[in-house]
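Missing here is one protein chain; the remaining ones are kept as they sit in the complex.
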Amino acid sequence: MRSFFFKLIKYKYIKSQIFTNFANCFEFMMKFTLQAIADIVNGIVEGDSNLEVWQLAKIDDLAAAGSIGFFANPRYESYLYTTQLTAILIAKDVVLKKEILPALIRVDDPYTAFTILLETYSEVVQQQYIQTKQGIEQPSFVGKGVQKGANLYIGAFAYVGKDVILGNNVKIFPHTYIGDNVQIGDDTIIYAGAKIYDHTIIGKHCTIHAGAVIGSEGFGFAPQSDGTYRNIPQLGKVILQDNVSIGANTTIDRATLGETLIAEGTKLDNLIQIGHNVSIGKHTVIAAQTGIAGSTKIGNNVMIGGQVGLAGHINIPNKTRIGAQAGVGKDPQEEGETLLGSPAFAVKQYMKSHIIFRQLPQLQQRVEALEKILKS
Amino acid sequence: MRSFFFKLIKYKYIKSQIFTNFANCFEFMMKFTLQAIADIVNGIVEGDSNLEVWQLAKIDDLAAAGSIGFFANPRYESYLYTTQLTAILIAKDVVLKKEILPALIRVDDPYTAFTILLETYSEVVQQQYIQTKQGIEQPSFVGKGVQKGANLYIGAFAYVGKDVILGNNVKIFPHTYIGDNVQIGDDTIIYAGAKIYDHTIIGKHCTIHAGAVIGSEGFGFAPQSDGTYRNIPQLGKVILQDNVSIGANTTIDRATLGETLIAEGTKLDNLIQIGHNVSIGKHTVIAAQTGIAGSTKIGNNVMIGGQVGLAGHINIPNKTRIGAQAGVGKDPQEEGETLLGSPAFAVKQYMKSHIIFRQLPQLQQRVEALEKILKS
Partner (left out) sequence: MRSFFFKLIKYKYIKSQIFTNFANCFEFMMKFTLQAIADIVNGIVEGDSNLEVWQLAKIDDLAAAGSIGFFANPRYESYLYTTQLTAILIAKDVVLKKEILPALIRVDDPYTAFTILLETYSEVVQQQYIQTKQGIEQPSFVGKGVQKGANLYIGAFAYVGKDVILGNNVKIFPHTYIGDNVQIGDDTIIYAGAKIYDHTIIGKHCTIHAGAVIGSEGFGFAPQSDGTYRNIPQLGKVILQDNVSIGANTTIDRATLGETLIAEGTKLDNLIQIGHNVSIGKHTVIAAQTGIAGSTKIGNNVMIGGQVGLAGHINIPNKTRIGAQAGVGKDPQEEGETLLGSPAFAVKQYMKSHIIFRQLPQLQQRVEALEKILKS
């Protein structure tokens, strides 16, 4: 069952995965003093705090000078006395049995400290990179009445329609299309080739990944008596609140009337479909290739796995968890339920039924055996 | 079961949804006389037909002057005598018990009249908007031998290849790619960043949404004896007939030889995959994220829900209905069947089986109980 919640569960694995992927050595693009590192991880230097390191390495490697590693697992204790690391993140209560080469940075939890170090470094690098994007590359198209914030980047071949309002530090990568009357808040990044239709409102600190389409006309067709379909115009819009992330090639339809809403802090993965007039609450995460039909309301802190389908016009309460590939067709009864299957029901019940599903031929044979006994 | 057909069923909900989303008040962008409105809804004015309204409102609201509402549900009768609406759509047979403020527009069915009013207004707004798109923005790229109809719009950064034929009123939004020898019929709209490969033929009154890819090479790879795959060139094309709608980021592969065909009036939602040499009949609707493998033929007036998968080389008869997330691997036997599940079978049978699936642990216990009784 663990594994089946695949895309949900991945959030738990992010930290361990950093180590898995970390391989043996990771080189920084700058040098840090041990004091600077101690400040980041809330630790205390034992040794020369002016020493510099410029790469991360495992303690069991043939680590070169200039590297920092961590000591958490007692099995690796022997390495402590032989390693060539310049510094080691180490727990406050570890007592060394003899002298060692590396300086120490004493911390509460070396594993967590190492993770924080890597994440902090990553954020610095990413921030530095994004701040190199400045100014308006040519050719680009900026319509009449556009309001521009400070530190703006507009990439070549980007199109910004009439009366668009762009906040400070907005970064618009090449080939982005922004329709008329769009509003984009401070520090929002829109990657290459995203398409934002007219009247969309995007908050602060949002990230829109390449190829995402926000505000396209929903799938509204009224069946006619002759079997044809008539197009229903879609006059509403899309609102993304602050800190929202939208994955690559994800599509979000605008409302028929009113708005399609993605609330604060919610994260959507790639290739997701959000129908017209859908409303998604705060701090909800949705994995790739999930589809949500029109007018469905999703609460706060919901987790939805990959390839899930949600019917239109239903309500998903706060903290609901929906496993990958589930199909939800009616309102869950209460907050915090965990659902699986298509149509979906409680995950524990689903897994019990599924185990018997796998053994249905045997169950049928047992029924046959009983029938034979009773006949004779 | 209703709810499980999620994306199918939504077509029925479109009208009610207009009201759901309509909230309390909707402001027109222009003023209408009551006579103009009576003409739209086929009604008769009782009162001053020169009065003007500029917004829609509910009868149970604190509606302001300048608003028009409707009276359909007898429960709301008391509001008739207190509302500040300027005009009310009302059935022909309603007898008022005392004098009221609003003028009346007598119609057969006030609910339908209100819907028609809203839809008509929406269409006018949309038409007016699209007609503001005129001329050729710069920079754009138009190849040799391109034939251009009247009232053409080519947005900035659009690319139109050689020998392309563009009808009247064709609107090509920014970043659109149109390959060589493409034909596009009158009144067709192609939104930002759609990619139309060489030789594609698109009919009249079609809508291609942002990011759709039409005519890309199908997934044709011949397995070789050494375990590698050889690419099979795809020389065919894609034909979209009149009144076809293609959703955002949907992909339609061109034929190996011959054509991939989407017939008249058919509507495809977002993120759909159509394989090479697929043929889809007239007035068929397909919801988001459905995939159709190569060479499958789909009839007329078929309805397919979201996230459905259809095998290659099968035939789906006219009027078949396929529920969301179904997987169809063989030809349905007759017209008009309704299918669900993966592999799919008749929906009623599916739902019966699914109810027992949910109770499999109990069924197994009953078999165990029988076995115990017979043993003893």
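Per-chain numbering from 1; labels A and B assigned in written order.
One rule holds for everything that comes next: contacts are C-beta pairs under 8 Å (C-beta built on N, C-alpha and C of every residue); 3 or more make two chains touch, one makes a residue touch a chain.
As the structure is a computational prediction, the values presented were derived from the model and not from experiment.
When the whole complex is considered, the residue among A:A103, A:L117 or A:A287 that touches the unshown chain is A:A287. Among B:G69, B:G294 or B:G323, only B:G294 touches the chain that is left out of the view. Taking the whole complex into account, chain B touches the unshown chain at residues 139, 141, 157, 159, 175, 177, 179, 193, 195, 197, 211, 213, 216-217, 219-223, 227-229, 231-236, 249, 251, 253, 255-258, 271, 273, 275, 277, 289, 291, 293-295, 307, 309-314, 325, 327, 329-330, 342-343, 345, 349, 352-353, 356-357, 363, 366-367, 370, 373-374. What chain A contributes to its contact with the hidden chain is residues 2-7, 9-11, 13-15, 17-18, 20-23, 26, 118-119, 122-123, 125-126, 137, 139, 155-157, 173-175, 191-193, 207, 209-211, 243, 245, 247-249, 265, 267, 269-271, 283, 285, 287-289, 300-301, 306-307, 324-325, 354, 357-361, 363-364, 367, 370-371, 374.
Quick note on the criterion: only the chains that are shown with their structure count from here on.
Distance between chain centres (mean CA atoms), chain A to chain B: 30 Å.
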